[in-house]
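One protein chain is absent from this view; the other protein chains keep their places.
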Amino acid sequence: WFRVDAGGLGNWLPARARCTHKGEQGHVLIVGGQPGMSGAVILAMKSALRAGAGKVSVACHPDVQAIVAAAQPEAMVHSIKDEDTLKPLLRDASAIALGPGLGQSRWSHDVFSQVMKADALKVIDADGLNLLASYPARSSKLLLTPHPGEAARLLQTTADEVEADRFLAVTQLREKYGAQVLLKGAGSLLVTDRGRCLIDRGSPAMASGGMGDLLTGLISGLLAQRMAPAQALIAGALWHAMAGEEAGKDGERGTLASDLLPYIRRLVNGYGRDDD
Amino acid sequence: WFRVDAGGLGNWLPARARCTHKGEQGHVLIVGGQPGMSGAVILAMKSALRAGAGKVSVACHPDVQAIVAAAQPEAMVHSIKDEDTLKPLLRDASAIALGPGLGQSRWSHDVFSQVMKADALKVIDADGLNLLASYPARSSKLLLTPHPGEAARLLQTTADEVEADRFLAVTQLREKYGAQVLLKGAGSLLVTDRGRCLIDRGSPAMASGGMGDLLTGLISGLLAQRMAPAQALIAGALWHAMAGEEAGKDGERGTLASDLLPYIRRLVNGYGRDDD
Amino acid sequence: WFRVDAGGLGNWLPARARCTHKGEQGHVLIVGGQPGMSGAVILAMKSALRAGAGKVSVACHPDVQAIVAAAQPEAMVHSIKDEDTLKPLLRDASAIALGPGLGQSRWSHDVFSQVMKADALKVIDADGLNLLASYPARSSKLLLTPHPGEAARLLQTTADEVEADRFLAVTQLREKYGAQVLLKGAGSLLVTDRGRCLIDRGSPAMASGGMGDLLTGLISGLLAQRMAPAQALIAGALWHAMAGEEAGKDGERGTLASDLLPYIRRLVNGYGRDDD
Partner (left out) sequence: WFRVDAGGLGNWLPARARCTHKGEQGHVLIVGGQPGMSGAVILAMKSALRAGAGKVSVACHPDVQAIVAAAQPEAMVHSIKDEDTLKPLLRDASAIALGPGLGQSRWSHDVFSQVMKADALKVIDADGLNLLASYPARSSKLLLTPHPGEAARLLQTTADEVEADRFLAVTQLREKYGAQVLLKGAGSLLVTDRGRCLIDRGSPAMASGGMGDLLTGLISGLLAQRMAPAQALIAGALWHAMAGEEAGKDGERGTLASDLLPYIRRLVNGYGRDDD
């Protein structure tokens, strides 16, 4: 278990080529957004955009489409009514964020099943993890970001068991799902294609709703820009924690997930990357 | 009657533990939002978030759901159609704000009755107070924040009577409802489990719509973070007044309730707490 | 014809009393907002709020209610379906802004007729003026703010005739309607209870859509705070022009009406009132 910090990421996300265009910067598809939970996809969408994805599309429940579309004009936002509306979006996606505000309704199950058949790299979080526990899959193209409760469901145990030996739990998740795994909590643990590591950055300012959605969006934005899955998970987790530290400097209580967005942009552009 | 000021709050809201997560910072439920009055729940919701609640959910009328959900992605916003949609929200709430924009329709009466059965601490304001006057209840788990007109209805008297002896009115409210009571107005009076006190802070900049909704949200946010009811009422009232003073420095006329939000965040984090 | 400038307003809007509350700062009702023109009521509403009105309500077409309600949580926004929904709003209003985005449909005619029966002071602009040309009324409680084209319709002549002798046109408007009148254009002319004056402030930055809606909201906000009609028209016109000058300092082209809002707040609070 090695400890990752800003200096350790080296040149994982080099400066953009001078003549690049948006087609080269990847296309993120955010899948989620049941009624009542539109904010989760909004946060993931904004985070993917600020992480530098060339294009960001959202596939959400018809009842929340207008809410999400109004949140950021740079994204394309699609109502998912059936398989046919989802199919072309999956075909165009270079990375998928599956889970923010997805819910566990019949709609959620149908959407989850169809997205899992797509070939693209997938970050799975929130209700996406709960659904994965019901329909287990194994692939190194999956990136899982559970908190202890979600990890427990994925391992069919309890959150207390997970917390009793977090190192064991994250290793078991890796074994069972073959995925790149991040176990969230104070002291995040990661088991990936690049081995085992821990990240002890972050801030109590991050103890509020929506922070996980931001992380999911950030990782998917890095994947879209062709960062390898293990690296995207590690860099995403670290920059997310560092953005929380920065935002928390204005007051830990009352920091909102949206407050981290400007820092995410700065961090993917190298700010603070060599500090320690 | 003692006079409360910033220095008197001591360490009521200490710094967050380093390893806390959102589950430990409480879950506020804002209940209200009839058509035409969606702004009231939006302001209460934002205030609870900036006060530091770990999670904030809103239970509102179906016709305003999209408006409220679009206002802040960090909150979860639910349409209340019947008892069954409200029940799980009440179960998950650690503190409830009942009243902002609630109205007095049949829907409002039904929602009010069901919420009053829940066990959680409740801040009652605006139309929630008008409904409480119709369905009186006694509990030290209630926090009431009437202005003189609402106090009059709660005491079945007139606003002039209330204003003629504000000290008597607030004492009678305490006796009748057994609640923590704040009587708003110039020179706020409080009778709570911690005795009687007055707060003579605030600003003429606060003479505009929505300021009360902000206060309701702030107090519920403090309750969610496990501040005791009496303390949450006192600290909430004081910080609200101080935030109004700060916002008013940019011009008393035309200060809007939203302008106070950044100051609320600063005050719950200790800024200005020892000034006087 | 005397020239009005900042120093000439004296103490028309003195500092607020220390113990005031929102009930004393008046209640503006903005009436307008046909589909396609919701932005006009949004701008008038924001302007009335930044001018310092204690409460601001909007009465608009049902199809735009959600758009307007989402724009500013401090306002109350009501769908007008029939006379009964408008009646209580008219009763509560201390000043009415009639016309922003009102349109000329059947709905607009019905709304216009009903509002004209209300007793409150009324600022009439935009399509409200076009409808007034069809249903003439005489009252010193009316404040009219036509541009030359609207003035022409009110006088049953042409805009060229109006422009040929602007002094005559504004005098004729005063005679015909008995109202406080402002004729907009480069060099605004006013004929009011306080006599005849001109305002030669303003900026080419104001040559963009929505500036008139802002003025209507500002004047109604001043009326609600009990400024006399003639004074509200003069002060509103002057501060509107000065706010345009300030906003235009960031670049005349591409200045939007919204950009003036912070300056309106500053000006009603005395900033720049003694400059010349």
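To keep things simple, chains are lettered A, B and C as they appear, and every chain counts its residues starting from 1.
As a working rule, a residue touches a chain if its C-beta (ideal position, glycine included) is under 8 Å from a C-beta of that chain, and two chains touch if they have at least 3 such contacts.
The model shown is predicted, which means the values in this text are computed figures rather than measured ones.
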Chains still shown that are in contact with the chain withheld from the display: A, C
From C:Leu29, C:Ile42 or C:Leu190, residue that would touch the chain that is not displayed: C:Ile42
Contact footprint on chain C, counting only the chain that is left out: 35-40, 42-43, 46, 64, 66-67, 70-71, 147, 185-187, 204-205, 207-211, 250-258
Touch residues of chain A, complete complex, unshown partner: 13, 15-22, 24-25, 49-56, 65-66, 69-70, 72-79, 225, 264-266, 268-269, 271
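The rule we apply is simple: only the chains that are shown with their structure count from here on.
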Chain whose Cα mean lies nearest the overall Cα mean: B
Identity of the chain that, by mean CA position, is farthest from chain C: A
Angle, in degrees to the nearest 5, of the Cα rotation that carries chain A onto chain B: 90
Euclidean distance of C-alpha centroids - chain A vs chain B, Å: 34
Averaged-CA centre spacing for the pair chain C and chain A, given as whole angstrom: 49
Per-residue overlap in chain B, given as positions that touch at least 2 other chains: 66, 70
